[in-house]
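All protein chains but one are shown at their positions in the complex.
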Amino acid sequence: MENLVQEAIQNVNLQAIMPSLVLCVFGMAILMVSVFSKRGSTTHIAWLSIAALVVTGFVTLIGWNNPQAGFAGSVLLDNFATFFSMICIIAAGLTILMSDDYLRREGYPVSEYYPLILFTTAGAMWMASGTDLMTIFLGLEVLSVSLYVLAGFFRNQTRSNEAGLKYFFLGAFSTGFLLYGVALLYGVTGTTKVDGIAAYLMANPEAAMNTMFIAGGSLLLVGFLFKVAAAPFHMWTPDVYQGAPTPITAFMSAGPKAAAFAALMRVTIIGLDGLQSELTSLFWILAVLTMTIGNFIALTQKDLKRMLAYSSISHAGYVMVGLVAWNEIGLSAILFYMLVYTFMNMGAFAVLVLIGKKGEDNLTLDGVAGLGYKKPILGIVLSIFLFSLMGLPPTAGFTAKFYIFAGAIEAGYIWLAVLGVLNSAVSLYYYLRVMVQMYFKDPEEDFAWVSINGPVTISIVVSAVGVLYLGIFPHTLMSLAKLAGF
Amino acid sequence: MYSNLWLIPFFPLIGSIINGLFGKKIKNEAVIGGIATGLMFLSFLVAAQNFFKLLGDKEKVHELVIASWMSVGNFQLNWELLLDPLSAVMIMVVTGVGTLIHLYSIGYMHGDESFYRFFSYLNLFAFAMLMLVLGGNALVMFIGWEGVGLCSYLLIGYYYEKKSASTAANKAFIVNRVGDFGFLCGLFVLFWALAEKGVWTLNFVEIAESGHLLESGGLLITVVTLCFFLGATGKSAQIPLFTWLPDAMEGPTPVSALIHAATMVTAGVYMIGRMNGLFAMAPATMMTIAIVGGLTAFFAATIGLAQNDIKRVLAYSTVSQLGYMFLAMGVGAFSAGIFHLMTHAFFKACLFLGSGSVIHGLHHAYHHAHLHDDPQDMRNMGGIRKKMPITFITFLVSTIAISGIPFFSGFFSKDEILWWSFGSTRGHCLLWVLGAAAAGMTAFYMFRLVFMTFFGEQKTDARAKDHIPESPFTITIPLMVLGFLALIGGYIGVPKILGGANRFHAFLAPVFEHAQHANEIHAHGSHATEYTLMAISVAIAIIGIFTAWVMYVKNPELPGKFVARFAGAHRVIFNKWYIDELYDFVFVNPCKKIGTFLWRGVDVKIVDGVVNGCAWVVKGIGSGLRYTQSGYLYNYAMIMVVGVVLIVGFFVF
Amino acid sequence: MADNLLSLMTFFPLLGILILLFLPRDNGGLLKGVTLAVSLITFAISLPLAFDNVFTTSGGMHYREFYQWINIGDFFQMNYNIGVDGISLWLVMLTTFITPITILSTWDAVEKNIKGFMAMLLLLETGMLGAFISLDLFLFYIFWELMLIPMYFLIGIWGGKNRIYAAVKFFIYTAVGSLLMLVAIIFVYYFAQQSGALTNGFGIQELYKLDLPYNAQFWLFLAFGFSFAIKVPMFPLHTWLPDAHTEAPTAGSVILAAVLLKMGTYGYVRFAMPMFPDALPTFIPFLAFLSVVGIIYGSLVAMMQDDIKKLVAYSSVAHLGFVMLGVFAMNLQGLAGGMIQMINHGISTGALFLIVGFLYERRHTRLITEFGGVATKMPIFATIFMIVTFSSIGLPGTNGFVGEFLALMGAFQSGLRWYAVFATTGVILAAVYMLWVYQRVMFGKVTNPENENLKDLSAREIAIMLPLLLFIFWIGIAPNTFFSKMNPAMELMLEQMGADKVAVVEMHQPADGHAAGHTNGHADTNADHQ
Amino acid sequence: MITVNHYLLLSAILFAIGTFGVLTRKNAIVIFMCIEVMLNSVNLTFIALSRHVGNMDGQIFVFFVMTVAAAEAAVGLALMIAFFRNKESIDTDDFNMLKW
Partner (left out) sequence: MEVILFYLTAIVAIMSAIFVTQCRNPVNSALNLITVFLCLAVYYVMLESPFMAAIQIMVYAGAIVVLIVFVIMLLNLGLAVKERYTHGMAGSGVLAAIVLFVANYFIRYGEATGTGGSVTSEVVASYGHTELIGRAMFVDFLLPFEIASILLLVAIVGAVIISKREV
């Protein structure tokens, strides 16, 4: 018994889970605080959460260039994980910044909201740093379960309920596939560790012909593809994004998606390296399918949140281009892209948070008519985000897209790049439509929205600065992404 | 030596600028007219000085480089002027006649509200024309070439409030542009052809020197010269591009005299003379020129037979006379062509100015009587000789000159042309027949004009009848000078068989002789033949005059019967052989239709249709795909399962 | 200062935008004044370039600035690499020269959201200047796309009735092309990197030296060419232009015509042609054909327009056809003609759009049928319009002639002889449509009572036009001012394009030399192309 | 002799039945139960393979799957209750506000 404890303690490496640990501790502490705080006053909880994230951010950054493995190969906090953790932290931070006033406006000043976001972030971190499918799976579940709750957070709002339920059912359904895949992989390789799978594949190349292995691998992918909203597993995205509270939508499109990509990358690039040729051709198809479906359907949308949901699908498609490239450039491009996407998409959503009325029925194309005149600065900022989403210089969206396509072209996927840019061209139309409404149309009604300011502005400013800075001086972060890539 | 050459075009230019910029402020007609005419006269003085200097100079070709214009690689082009006998003759004609017409215009344009504008344009024209004739290389010439086209456009459209005037102006410019297209093509091909041989030049002297590098009679030289000739037909109103000139009569009459009779329209002739070396090397082109010239002379004359507008008759006469000049150039009678150019400038300017004087008088009368009759319609005239004696006399002299009655200027030049067209190595008797027939018709319609205008009953409206004054001296002085020149101008070129020395020919010899020798162009034939031909042509002319007398003085009802008898032919001739309609049908309307089709059909429907169609298809696909997103959970789940099955299947199978 | 002249010039307008941000929104006069001042200062900054004789002696890049910008190890490198040579020099000057004019032209025309308008103009200026001076493909692309945004807003916010359609069409049309170019840019980079030839990022001067296989050049030229062809625009990719021009506000049209369209032609000269010389012979006949079609087609369609602005827009298609033909002639005359014609088109067509703008401001219509007899009411305007018209027609003595003449002459000397013959008919057609519209608008009697009270040009408007007129004559009469600085650069560029492989006549043949050897070579290529 | 393949086949059948149920039923709770059937089939696979492979990882995984199932059940049922409160139904046909 003694040596069992010893053995167990030997495996513990707190440094390897320090960020998530800090986050969880904070989360629980905040839960406790929220129990004793006055009902309806959540601002201090929000700021506490921000503080938690800041601390976590520092803790995470300490881990840069200092890879830590631990827990018998369950986690590996390498640069890759750190980078993704930072993305998630940023996403969570921006979400919280835009949440407080929003929740109050919508009538749900519930303090548990913030710890849930923190736990989600922790789950995302486990996904990013997990090297055991079990860790990744549990991280995914923490993330998912919190998000089910957060998506259905407005419990008296049917739309929110519906979003939560749809997300829940489809999520659970996909979990089934994911698990089945893990089971089959486990059967073939005898392990659930990513590097164990890789080692097995290295030792037994014929496993690539083993249908059980292949089926397991592909079912495993399905689980992650579901989370990144790749076609044809994207169906939940528009509905959930539209129904969920806006900050949560923003968060879902950035943080969890980044985490899912992290897990997907770790599993495929490290674990299923032997299947590269098969996987790249699969990703090729899925990438094109994803961006095409996302962009084409987005063309017809009138609801801004829903449109951004489809846009988020298409962006997942672009990111998958990096996965297709399967080379250093492409993979580090994914990191860079996800970070940039976090800024630009969350920025756009933050603007939506700001201009929405209670119930958010006005977040349609017609609803923003004339915005550029009534709120010029808001208009400019939203334009910047939209230009970034389009991928126009000098915004970060462009550098990110450039990075991604550079990866694809370096790997020889020129046609994929061509399809990608043509898709971007299609996407111009619906982003432009927003700007058409903002600038080229006169407002149909007066903007009498419940004007909320405060922390949302911070999140917008941060995002805008991030988008522009990374657009003009992407060098530093690109280098970091390079270091963080495999 | 000849370094003040640049002053010749410079004077009119500054005149134009001064009047153009400040004319509106100056307002005083005397000052404006004085500036314009004075500067023109200064230009004439400089021209005369240079001319006489050249007369006494042994070296006959002088170039003056003013500045570099374009310098791109081997293509080096200067602003340069060239003085040789040919251009010397031309500058004398242009500045001389020009000065007179400026003077005339002061009287003629009196009271016009944009008097300054007129003189600005007129000076600008003089500048352009002088650039044309003095241009030392093809491009400087082309500046003048297009410049005169521009001024012609401006001056035809001078009364821009009249739709017909602006339309005529457009027509003039656009038809000229067709010619310019030829000119440019010729220039390009020539430049390229010479550059192939290592000579990068557009300089006339150098072109003349290196012309021999090209194959004589070869395709290239033929193409080059044909292109240039196309340019010439545009500017000089030859078949097929003559239609603009009659319409150009919409401009004020001095303009018609200066531009559309004396100077600009002869630019084509001058250009052929300037490049005679090249043309001489292309017999096929020469033949074409001769035929086109002859035909133009003939056809224009036929049209002239039936016109009633005094200026239109003169216009067709001009076309016809230009045809003569081209005939001359085509048969190799370069100096004869230039000679005719000069004499034509005298008598035709005089005729136009005379008609202007008549119109001016009638206009005055109508104005006085508050009538709105057409002062240009000959059917309203008659018997004016008593009212306007000076006009009448000068007009009559010029008419005799143009009819080719011996010892008037037109006789010498026309006769030399006819002789060459018969006797030249490049000539043909049929060309002579064309020329002679045209000469007869010319005599007929010119005298028809004189008879209808100046003789017989005064058919003007009674109220205006007695208010026709003789024109002021600014008008009559130029008339007299030009009439005098029309009378004696021919004596500098009296042919040898009539005992003259043909000094004109000798003076131009340095320009033309080389080409003529090199290409064996000369007129041959016995003196007897020459005399016979001369006699025949004179006889034809006299018959023409007589017929006119019979029809318009003796039996004024005869023309009516005649018209009734040959109604079809008359209609054709009266309507100018329906050439305008033909062009409308063949070029103008199809162009408009094609333009509309390209716009509405190709541009909007096809090109934009494809573009918008793409967008439409994309959007259509989008809205189709959109319905996959049904909102129903089980559909979503099913699509997921399909995806799973496909992915697993993708790997497994 | 002199070291960073180009940067200063390029980014000074951005500084202007910053200043604008802090000015009160409703003080239009102040905003316009400040913007004008900024643009004039920019012009002043750029002036030393025009007077620098270094361009006459050396065709290389001058005023170089080189800073490392993005350097991701072996992934990719982008540098802030700028400079001008004789080719870009005048385009830069044109840009700095035209911008103050357009700003002045908006004085009375723009009333709504002046601040935004001015900011967009300045942003556009930065974009244009940057694109002309970039020597790094990546940098070029950024500026290239940067131009899209302000133009989009200029059309969309301050445009006419159908502005949204036009703006979106403009944006997407051009973006499609440039996105494909982006792929090509990346591709050429990695191709170069893999062949080990590349040391210095996307620097075009290094890329010039690449010897790519024909196949790659083919596709790359196609991608670059497509993008530039849209911008030029060449037939049949031109349909965005009439819409954009018609709907854009005057200032937008002027800038669009004067500078933005030059991006396409400049792109050919600077990027597509010298970078992929081997693919050139394959494409030139095709592109030259499209240019000629553009000339004739543009002219014929222009002829039938009932909207003056649309007419001018279509005439641009024709004019740019001359530019392209000259450039594709691949000899010094043709290139010089093309280059100078770019400037000319900027001046003449810019002036035409200003003129249309003057009319529009007075009458709020651009339909030709609404006018007639304007010359009586506006004599000064008529004179200026006349001069510009003839400049556009290409009357000798005006700028248009020099460009068209040299372009055609160059084409005649190359294998494009027959194309050039057809192109020359454009000279006739230009006269037809320009004079016809002039006649219909200006001549005749005033039939429409609304035209009775037209006021002639104000002093400001005359001041706008005078500089343009000056250059119309300057280039027409003394184009050597411009050629002398362009020549060395063009010679260098032609060498890079492999002109000797394509061109028919050897350009560096001394004038007195004999050309026996060249005729043979010419006969062969000639046969190939016809 | 019962081999691992028997178990795998059985669990595949159960998985398919569960999937089928998810696809066809419209009662949210029944769908949830079908998902539970799927998860259970996975569990069976895990344990069978765990025995076959000879290590405990699979069984541990089953342990966590159960945890997850429990957690999901809690959250899912809570969501259903919330939805039911608003719409008086948990029929998936009534999840129809968000579409297209």
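First chain written, first letter: the chains are A, B, C and D, and each begins at residue 1.
Just so it is clear, contacts are C-beta pairs under 8 Å (C-beta built on N, C-alpha and C of every residue); 3 or more make two chains touch, one makes a residue touch a chain.
Computed from a predicted model, the values in this text were never measured in an experiment.
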Among shown chains, those touching the left-out chain: A, B, D
Residue touching the undisplayed chain, where the options are A:T191, A:N327, A:T342 or A:N423: A:T191
Touching residue (missing chain; options B:I14, B:A567 or B:V652): B:V652
Chain A, residues in touch with the chain not shown (by the definition above): 4, 7-8, 11-12, 17, 24, 28, 31, 40, 70-72, 74-75, 107-110, 112-113, 115-116, 119, 122-123, 126, 132, 134-135, 138-139, 141-142, 145-146, 148-149, 152-153, 155-156, 164, 184, 186-191, 200, 204, 207, 210-215
In chain D, positions touching the absent partner: 1-2, 4-10, 12-21, 23-27, 29-30, 32-34, 36-37, 40, 43-44, 47-57, 59-60, 62-64, 66-75, 77-82, 84-85, 90-91, 93
Where the unshown chain meets chain B, residue by residue: 634-635, 638, 641-642, 644-645, 648-649, 652
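Here is the rule we use: only the chains that are shown with their structure count from here on.
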Chain pair with the higher count of C-beta pairs in contact (B-D, A-D): A-D
Centroid spacing, where centroids are CA-atom means, of chain A and chain D in whole angstrom: 25
Between chain B and chain D, centroid-to-centroid distance (C-alpha), Å: 97
Residues of chain B touching at least two other chains: 615, 626, 629, 631, 633, 637
Shared interface positions of chain C, touching two or more other chains: 172
Complex interface listing, chain B residues touching chain D: 626-627, 629-634, 637-638, 641
Interface residues, chain D side, partner chain B - complex: 19, 22-26, 31, 92-93, 95-100
Touching residues on chain C, where the partner in the complex is chain B: 169, 172-173, 236, 238-239, 242, 297, 300-305, 331-333, 336, 373, 375-376, 379, 390, 395-397, 401-402, 405-406, 408-409, 412-413, 417, 420-421, 424-425, 427-428, 431-432, 435-436, 439, 442-445, 477-480, 483-484, 487, 491, 505, 507-515, 518-519, 522
